[in-house]
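Heads up, the thing below is written out as structure tokens.
Complex shown without one protein chain; remaining protein chains in place.
Going by the order they are written in, the chains are A and B; count residues from 1 in each one.
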Amino acid sequence: MTALLEVTDVSVQYRHVNAVRDVSLHVAEGEIVTVLGLNGAGKSSLLGAIAGRVPKRSGTVVFDGENLTRRSMARIAGKGISLVPEGRHVFPRMTVRENLRLAETTPRGRAVAADVRASVLDMYPALHGLMGRPAGLLSGGEQQQLAIARALMTAPRVLLLDEPSLGLAPSITDRLFETITRFRDDGGTVLIIEQNVRRTLAIADRAYVMSRGQVVLSGDAADVAAREDLSSSYFGDT
Amino acid sequence: MLEARSVHRRPVWAALTTPVGLIAVLGVVFVVSTLAGSVAVRNAGVSLLIYSVIVIGLYTFAGPSGIMSFGHASFMAVGAYTAALLTLAATSKSRLTGLPDFLRENQFTLETAVLAGAVVAALLALIAGTVLMRLSGLASGIATLALLVVVHVVIAQSGAITAGPGSLVGVPVWTTPGVAWACAAVAVVVAFVFQQSSAGLKLKASREDQLVARASGVRIYRLRLLAFVLSALIVGAGGALFALKISVLSPGAVYLDVTFMMIAMLVVGGMRSLTGAVVGVVVVSVVGELVRQFESGIEIAGIAVPAIPGLSQVAIALLLLISLVLRPKGLTGGRELHEIVGRVMGARKKRSVSDG
Partner (left out) sequence: MQDFLQFAVNALAMGGTYALVTLGLALLFSVMRLINFAYGVLITAGGYIMLLTTGMPWILQAALIIVGAALLSVLMERVAFGPIRGADGNTLLITSFAISYLVQSVLFTTVGSRPRALVMPDFLTGSLSLGGVSIDRADAATIVAVALALAATSAILKWTTVGLRVRAVAEDFTMTQLIGVKPGPVLALSFALSGALAGVASLFYLAKGALVTPTIGNELILIAFVAIVIGGMGSLLGATLGGLLLGFLSSGLQAVLPLGVVQYRDAILFGLVIVMLLVRPQGLVALKGNKERV
């Protein structure tokens, strides 16, 4: 079965730093795949490269058979790849309702049926009472929910999540992971970067471990979790 | 991080190719101006040499620091007015009651005027720079523009000293091609010595790496201030030469128009190298002169092209725009003469090696 998302030999370079070096990965439809590794390993840059946010020095990104390597961010999002970057990035001075509405008015968002929108909001009852509040005044957990709800408003096929649980309380993180699995159960595909290794490996199908810009380990989530040398890969001794 | 330049070891004196070469290029202009029959060519040559002083001055600050100053015309203005007021005959300036008697009753020499212009400009830079050099990026750009306006308004409104907003008439025309070239040569040397000095190199390093710059804040501030004052010294001298050429000085003559010119010249040539400054002056001046020939109307193959005044300004503006969009690093791309020559030599060597 050909993968939904096929990333081949991608490299990202900032000035003189090779953030990502010839990385290849693939994600099949309906999978939850996680990318693990220390800060600075290149995970965010990789996701950014897929979403078109950072320029690729080399490599290709193919989504559902279509080559998206040179496409702009907005085009890639329009195809159904939605990146929720690290730090949530809600629009602080706009209300919750306006944040969501922005997504609703995109070409992809407009095609989403009203009942689908309603069901997304149902997943986040906490947001119901906050519709009129400026997003910058929400708590970290509420902002994270808003960021994901906003991404879901365009009915994406692939969610790229960059450290969604960062700075969140454990109970909120539980809800977060429920949302992710629910998205997958409804037919979505997820590529997620996380520091919360055990939790993420528990819901993931497969995992890649990155160190210093390269993939050093990959395989089924259970296998990767069991690997004794996981910590050494993490700390880049190899 | 500085890019790796040449792979081969070059003799230390190779870098001197730059100042020597640039002085020689300007020397050609000097020769052409002196030998030229027509007044127009002579004037154009002197104008080019004066602008080279000014743009080299601007470069001395903007190049190493990476901060473009929109207010350098204020140093030119101060230098120009200082020189004009010093060199006017006593009879011409008797009505300027704001001037101290000592200045009003005497006429000073060219050398005094140029030196004084430079020094007063440097003083202004010292005062303004103490405040302005704390700023970076867009804030400093706007602040330098504000400086320009402040100086302009002060000059224009202090009629008892400057005859502003009217004109100072009768400034002696003492700027000859020789004088202008001599000043330009000095400017090249000063700029070169500064950028090769440890102060200049440190400043350049801060330009490349913003984080390093922020971490060593106080040092950068002092280095910038030094560059600012030094550049004002040069531009002030240029302003003095300017006044002693155009003979009629008004506040508008050293305000936005010249600001545009000097920035256009530096950007077109390449903001990051001394060679860029000189190349920019030459290219823009030549283009301007060529187009100016068309301004009074010409005949091409029997068809009369009508007079189009101001066309040279349009041409220069277009040149700057094209440069910004297509080649933002300028014609020299930030490289000095000895590096450009080195590249050409290197390319030739490669070719001969592969042939032989």
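Note that in this section a residue touches a chain if its C-beta (ideal position, glycine included) is under 8 Å from a C-beta of that chain, and two chains touch if they have at least 3 such contacts.
Keep in mind the model is a prediction, meaning the values are calculated, not measured.
Interface note for the absent chain: among A:38, A:73 or A:123, the touching residue is A:73. Residue B:68 is the one among B:16, B:41 or B:68 that touches the chain missing from this view. Touch with the chain that is not drawn comes from one residue among A:26, A:57 or A:101, which is A:101. Note that of B:145, B:199 or B:331, the residue touching the chain absent from this view is B:145. Counting over the whole complex, chain B has residues 67-68, 70, 131-132, 134-139, 141-143, 145-147, 149-150, 153-154, 157, 256, 260, 263-264, 267, 308-311, 313-314, 317-318, 320-321, 324-325, 328 touching the chain that is not drawn.
Against the chain not displayed here, chain A makes contact via residues 51, 53, 72-74, 77-78, 82-83, 85, 89, 91-94, 98, 101-103, 105-109, 136, 150-151, 154.
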